[in-house]
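Pasting in a structure now, in structure tokens, and then I'll have a few things to ask.
With one protein chain withheld, the remaining protein chains of the complex are depicted in position.
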Amino acid sequence: MEQFIYYLKVSLLSIKRAPLPYALTVFILSVGLGVFFANATFYYQLNSDPLPGKSDKLFFPMTLTPYDCNDCRPPRILSYSNVQKLAASDIPSAQAAMYSSDGYARLTIDQPPTPVVIRITQRDFFQMFDVPLLHGSVWPDDNGHHQVILSRPMALKLFGRTAVVGESLLLDDRNFRIIGVLDEWQMLPRLYDANGRNHLTANEDIFLPLETGYDLNYLSKTNSQTFDDTDYRQLATEGRVGALHQLQYWVQLDTAAQQEDYQQYMQSLAEDEKAAGRHPAPINNQLVPMLGIVDYFGDDPGDIKAFALVTLLFLVVCLFNASHLALNRYLSNQYEFSLRRALGASRSQLQLQMLADVLLMTVFSLLGALFIGYAGVSLMNALLPQNSLFSTWDLTLITALILAAFTCSYLVTLYPSLRASFGSLNQQLKE
Amino acid sequence: MITLTNLSKIFRTELIETHALRDVTLQVNEGEFAALTGPSGSGKSTLLNILGTLESFDSGDYLLDGKSIKGLSDAALSQLRNEKIGFIFQSFNLIKDFSIYDNIELPLRYRGLKAAERKQRIEQALELVGLHARRDYLPAQLSGGQQQRVAIARAIAGRPRILLADEPTGNLDSLMARQVMELLEQINQQGCTILMVTHDPDQARRAGRNIQIIDGQLHDSTMYEPLATQSA
Partner (left out) sequence: MSLSLLLKVMLNRKIVTILLLLQLAITLALLLNSVLLAQQTHQQLNQPTGLELEDTLLVQLKPTTPQLRMYPLLEDLLQRQVRALQNIPGVIAAAYSNQAVITQGGNNGNIYDVDNEDRTNISSVPMYFVSPDFFKVLNVNVVQGELPQLSSYLDGDTQPGVILTQRLTERLFPGESVVGRQLNRGPVSAVISDFYGQRSAEDVMYNSIQVAPPYAVDWGYALMLRTAPGQAGAVREQLTTVLQTVEPNIEIYYIRSLAEQQRQLYRNEYGLASLLTILTALMLLVTMISSYSSAHFHVLKRQQEIGVKRALGASKRLIFIELLSESWLCTLIGAFLGIGCALILNQALAQVISIPSLNWWLPLITSAILLFSVTLATWYPATIATRVSPATATKAL
């Protein structure tokens, strides 16, 4: 240990001898790592699995196409009647249809209304996406109820407390009873709502039963399409039978056998519908796993991917550059290396010295990279605000950065020091 | 062709002034082969550098071909060196990355000669030093004596009228040294003026004239005629 401290001292001394080249090397390495890390933060968070262990069991089925087309995919949102046909199957362990809408909530008619985002869905939603309940319970069945479940922040905002089960509130001036309050919950990315770039936004505030949403004519705030002359102002009646598409639909299929059975079920359903003349397009069933849904919809924000490519290249450039600088630095110190060798230092002792150099370089470039990474994340939040929910650092990321800093420092130091320590003794001393 | 009058050179540091050369007056005629001798630190190399316009001087004057070099610009001095003066160094000073051919070509390029002319001169110089077969070698692939012969070839390829040699055999064994000396004599016989710094008394004797420097002052022991009659 004491020996190693000595090596660290020697490293520091040689830095002191030529501080500018060293500072430049550390600067370049920090910039490369920092920029890379800033973007890697977003890339990692955006591509993270929000439901590890479960995401491969959740699927979005798309089957019935109410219009004629060649080689086209079925609509990415479903009609109420399509959902009912799919829900007739008991193969999935859980299934829920859903959409989101805007509303205004208040406790009494005299208060100013609070804008809220409502997720209108069915009871299996909470179990499927591991939504934690703090108080109360979810709806007893999938029928309409004037009962809502609040997110924790919304309960705190409206009531100033979370234990509000049994209380009432006004949602768009209609009276609802609160039957549950969620615990702290943030599913990121919110893959069940992959439509446009909605999966990048925050969770909803209030949860309302699907049937009630249709009864009260809540329209989807993100995407709705009609393929016939259904009047969207008559959601409770026409909307339940016509080709008004606005629903997302998720099923939980735990085993490969279930998945196969469900594919088969979709196929039979599509064939029946075709025979009945309600499915003019060729059958093109899709059962998309949750982690593949963003790609399937083509809604991936390409900017982070593009920038990932670019920052990776930049890191490579910085590595080249830093090793170039380090090579120059070592060659300037080559005399010293040779002298040590002449005085009897073994190659392995020189390699230990090199390790001390690497550690120091790691520490300095890590500090620099953290600073530049933080600045980079702030800048990206300002310039690409839609990704701002994905800018947090966790232990995995920081560990990865430390490893990356060490690896880069090692790479940058490796070749130059090898070259210096294997340089011809004789020649160096003669010079 | 070289006339120095009362030439002095002082090296200054913060604390001390050293007179490297004091009131040196010297006349060298066309075709002479002169040896510069003296103890280490006596100022031989400084004198040679000044003669080669590599270093400036503090007082006195230096006439080359009757023209003072005082006040000439860097470009003019560079041209002068390039056209009239050839150098041979103790440590050869060949450029490591360049082949023999490229090394010899360097001063010719600075002069702006055409490729054909350069080629012809290099061939001639290589012929003279007997290294024609090694033209594509790198300096490190040659022996010390061969390297010095390349350096000589480089110095004479530009057909300079003056050749300045700083201990050209200092790094060579006696056999090699003799070869180099024979080569220099041969060049001198073709009419080139040579000034050579040396430690070796034998070599000094082989030169036609022996100029001694002690503590920056000249003690000229001309073999043939006194300086005064020459300058008349």
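As written, the chain order gives the labels A and B, with residue 1 at the start of each chain.
In this text, a contact is a pair of C-beta atoms (placed from the backbone, for glycine too) under 8 Å apart; a residue touches a chain by one contact, two chains touch by 3 or more.
Quick caveat: nothing in here was measured; it's all calculated off a predicted structure.
J.: Write down which of A:Pro19, A:Pro115, A:Gly160 or A:Gly277 is the residue touching the left-out chain.
T.: Checking the options A:Pro19, A:Pro115, A:Gly160 or A:Gly277, the one contacting the hidden chain is A:Pro115.
J.: Tell me which of B:Lys70, B:Arg109 or B:His219 is the one touching the absent chain.
T.: B:Arg109
J.: Decide which residue listed in A:Val317, A:Leu367 or A:Leu403 touches the omitted chain of the complex.
T.: Selected residue, touching the omitted chain: A:Val317.
J.: Considering the whole complex, not just the chains shown, which residues of chain A touch the missing one?
T.: 21, 24, 27-28, 31-32, 35, 101-102, 104, 113, 115, 172-174, 218-219, 221, 232-233, 300-303, 305-307, 309-311, 313-314, 316-318, 320-321, 323-325, 327-328, 331-332, 379-380, 383-386, 415, 430-431
J.: What chain B residues would touch the chain not displayed?
T.: Missing-chain contacts on chain B: residues 45, 48-49, 52-55, 74-75, 78-83, 87, 89-91, 93, 95-98, 102, 106-107, 109-111, 154, 158, 166.
Keep in mind that, in the parts below, only the chains that are shown with their structure count from here on.
J.: Taking the mean of the CA coordinates per chain, how far is chain A from chain B in Å?
T.: 75
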